[in-house]
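Next up is a structure, given as structure tokens.
In this view, the complex is presented without one of its protein chains, the others remaining in place.
As written, the chain order gives the labels A, B and C, with residue 1 at the start of each chain.
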Amino acid sequence: MNTFGNKLKLSTFGESHGTAIGGIIDGLPAGIKVDMEFIQNELDKRRPGGKYATSRKESDKVEILSGIYDGFTTGCPVGFIIANTSQHSKDYDNIKDLFRPGHADYTYFAKFGIRDHRGGGRSSARESACRVAGGAFAALLLAEFGISVQSCVTQVGDIKAKDIDFDFANSSEIFWADQSNQDSAKELILNTKNDNDSLGATVLTIIKDAPAGLGEVLYNKLDAALASAMMGINGVKGVEIGDGIDVANMLGSSNNDCMNKDGFITNHCGGILGGISNGNDIVIKSHFKPTPSIFKAQPTINLDGNEVICELRGRHDPCIGVRGSVVATAMARLVIADMLLLNASANLNNLKRIYE
Amino acid sequence: MNTFGNKLKLSTFGESHGTAIGGIIDGLPAGIKVDMEFIQNELDKRRPGGKYATSRKESDKVEILSGIYDGFTTGCPVGFIIANTSQHSKDYDNIKDLFRPGHADYTYFAKFGIRDHRGGGRSSARESACRVAGGAFAALLLAEFGISVQSCVTQVGDIKAKDIDFDFANSSEIFWADQSNQDSAKELILNTKNDNDSLGATVLTIIKDAPAGLGEVLYNKLDAALASAMMGINGVKGVEIGDGIDVANMLGSSNNDCMNKDGFITNHCGGILGGISNGNDIVIKSHFKPTPSIFKAQPTINLDGNEVICELRGRHDPCIGVRGSVVATAMARLVIADMLLLNASANLNNLKRIYE
Amino acid sequence: MNTFGNKLKLSTFGESHGTAIGGIIDGLPAGIKVDMEFIQNELDKRRPGGKYATSRKESDKVEILSGIYDGFTTGCPVGFIIANTSQHSKDYDNIKDLFRPGHADYTYFAKFGIRDHRGGGRSSARESACRVAGGAFAALLLAEFGISVQSCVTQVGDIKAKDIDFDFANSSEIFWADQSNQDSAKELILNTKNDNDSLGATVLTIIKDAPAGLGEVLYNKLDAALASAMMGINGVKGVEIGDGIDVANMLGSSNNDCMNKDGFITNHCGGILGGISNGNDIVIKSHFKPTPSIFKAQPTINLDGNEVICELRGRHDPCIGVRGSVVATAMARLVIADMLLLNASANLNNLKRIYE
Partner (left out) sequence: MNTFGNKLKLSTFGESHGTAIGGIIDGLPAGIKVDMEFIQNELDKRRPGGKYATSRKESDKVEILSGIYDGFTTGCPVGFIIANTSQHSKDYDNIKDLFRPGHADYTYFAKFGIRDHRGGGRSSARESACRVAGGAFAALLLAEFGISVQSCVTQVGDIKAKDIDFDFANSSEIFWADQSNQDSAKELILNTKNDNDSLGATVLTIIKDAPAGLGEVLYNKLDAALASAMMGINGVKGVEIGDGIDVANMLGSSNNDCMNKDGFITNHCGGILGGISNGNDIVIKSHFKPTPSIFKAQPTINLDGNEVICELRGRHDPCIGVRGSVVATAMARLVIADMLLLNASANLNNLKRIYE
């Protein structure tokens, strides 16, 4: 369904070329001061535009319709909409009756028997603006407890960041982690774009200062929830926690995180043990496939099953992982905020603090 | 919480050293013929024992308490229990007051303020026997529609399977995919065990003959659900779908799966586009960390925060990924069966077939 | 939370005096033809205005933002908003710091520590316009299977309808069931209004032509879901199914519904046995309390706990049960549509019809 989360729920609606997209954020505790500038700023980070993204022009102004009174959350659901203003639906007329390679065209049609082909309809990454809005509200809650979430791009094609510098990434047009080779990364993106092709990418997300104890036993573990959140982002095909896939080639004696008086000595586990946070940095890597929309001719079939050539028009990101990093931050915020709320009733001591 | 799935739900209970573990499978359609031998056989695959697994002896007989009449499912929940018979709780007396590295001891204590230390309590992989039972029931449903799920081990430490042969893996003591280097894999496991250490592993899972159209829009996508299912298995730290993490270094033109009259020409996407199955093989890789229980001395702290040395006794798998492959199959079965049921009401045509 | 339903979900947001109210309808099967005139017409039935309702003027135009393509549902969520245009927030300035008797003022404040006092905020019956919109979409689905839902008012104060005539009720300004004493009912409402007081009412809802088999085993029974739906409507304090509270004074021999070749001979059970529909009319009665907003002076306390007199201004229904009957229809539609979808996977035969 179109709802994410258990106690903090984000429900979204909207297609790429409809009137508006939007959503409902339900379960936000009452009493959170709402910083609208911060929320719009998060939307702006993901907003289309610039050399390294689609040239679709959207202001992406988020309009809040409910749930806030006198500048504070009321405990009631926050409804919001983001207008679609720059739809060029005609760009999609020629793909109305065929299935674009790498897209959800075929699968939506197989499932529903009907497909809104304009801009990819519901399957478009445009919906992720709603995720960013939801994540921004979650961030307001997290900030009350000193918890922060940040992401950066650590790989595009065969170029990898050598150092991780979140401060630099925050000011980078492509959210790149490493000042020393940002130019190479940018150049690769532009060259690939000019070659009518697209690039994959890897995004690193870190959650800082989450308390130990977050994550549910035994089927809504924190790592399982993060994996679902990240794999559910458009284009993500791999998710790693901590040492990730490298653990397959490790020994227990080198993978275990031992402790001393100051806490955990290492963080191979990426801040999660048994599905529950251990108080260390929570470390997630998400791997994005290259944008499926490319400007090369590709063989496909049409609705009648006949073979045709797909030639795309429209405006597309050369590397969806770049803006995807903003979405990764949003999803991690939603997960950790949800877990914070769920955990409130984990033990009698917590409840006694509230009700006595 | 302790429930997995939406329309087909598996809820489990039980600790490693309690009286019994068990669960409830809810949402199974009525009218499925129940092959108890098949179900027990699945349990037997995961059962402890043998050179390559823990020496804990459990018969793991699953006892069905409800939901079946005259050999068929009734539409009512299937309750089942699996007795614990070989608990050696005394093996754990010395770790009662300390946190074992790599385990959930610290995080459970942080969350709940109380911890059943015997055998790891609820966080023990023993619970996965319930997942296997649930997955076996799901398999009965899937078999009615010709859908199958299988897993094999493709990497332990630095040894990788070169070929994938599921038939061979089915008869392999370590579910190894490749006859040509099974001996090396086995030798590595035993050597590591003899060295009081443990090994990581990679498991490949393939779902065959699932129809196109499975997976929910937009926050219970098939890939997101599979990622959650796999990352939620004890010890899994990385999950990949299709080309997985390699997509970060691919071009759109090489990653897109084009189509001809016979369907998709390639399967880079691993059978899932836009979160929905496309009718091809669904391909998942799960990466297991080395068993955290090793017999080397490890520094840790006790409940009072003092530094102590952890020295383990007990019986442990040298490589949890081996038996973990059986659990991976079970989880994939649960996910795909759940999606099959959820999809039943996806469009009006489906419903008309039922109600008219 | 702010979501109703399991497979067909209505999530709503919005306060009485915010910018807009709205919601998301998720889980509608693809392929339903959307009759926008019908949907607006349902909204119009509940719309404020007229002698027997509040004089607040709202056009209640529902704007659909997503989920429909080419006139049909796409399987993607339907987002909608209904603008608030006639807020007179100043009418509420004098109650900002006190708790109105019979309203949710005190309880919202106790729960959240903050309260949007304008028009009752989220607790206002204004939200029910979203329920009516959701119910109208559910009705489109039900119509595909010949299922209908209708409601009428059968009691206001001490006046009871003697006959039940849904055709008459449909054209009655107060949805009254019985032409023979409608004038008395209207007169009572107006007299009570002129006396600055308000009236309770009883609403009868009947679901016709639902197939046998709807309702879940064992904690989402059809009757339990209907009871939750109806009791959750603002002001409802009693819900009955079939013979309702009268069963306490009946014998088994007179309450049991026996069968002959043509089906059930009687319908004491109101169409539900063991929580599952039996194919007969489903009969529900909902009892509405009098509108809490009256224009008499009432003792209460303010935020500081001091005793004050509450004197209301604003525009209010003299009898909320009248417009409540439209909401009752909507909720019953949502429940029965949800059950229709849930039931699609109840047995293997249903699934075989879909997937084979």
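In this section, contacts are C-beta pairs under 8 Å (C-beta built on N, C-alpha and C of every residue); 3 or more make two chains touch, one makes a residue touch a chain.
It should be emphasised that the depicted structure is a prediction, and the values quoted were computed from it without experimental measurement.
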Contacting the left-out chain in the complete assembly, out of C:N41, C:S55, C:T85 or C:N349: C:N349
Options C:A110, C:L190 or C:L303, residue touching the unrepresented chain: C:A110
Residue among A:G14, A:P48 or A:G75 touching the omitted chain: A:G75
Residue ranges of chain A at the interface with the undisplayed chain: 7, 27, 29-32, 75-77, 141, 144-145, 211, 217-218, 340-342, 344-356
Positions on chain B contacted by the hidden chain, ascending: 1-3, 9, 11-15, 18-24, 26-27, 30-31, 63, 65-67, 69-70, 72-79, 81, 108, 111-116, 121-122
Residues of chain C in contact with the chain not shown: 1-4, 10, 12, 99, 101-104, 106-108, 110-114, 122-123, 127, 155-158, 192, 197-202, 211-221, 223-232, 234, 236-253, 255-261, 265, 269-270, 272-279, 287-294, 296, 298-301, 305-307, 321, 343, 346-347, 349
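Just so we're on the same page, only the chains that are shown with their structure count from here on.
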Furthest chain, CA centroid comparison against chain C: B
Classification of the chain A:chain B interface as same or different, half of numbers criterion: same
Interchain centroid distance [CA atoms averaged], chain B/chain C, Å: 44
CA centroid of chain A to CA centroid of chain C, Å: 37
Where chain A and chain B are represented by their mean Cα positions, the distance between them in whole Å: 26
Chain C: positions in contact with at least two other chains: 27, 30-31, 75-77
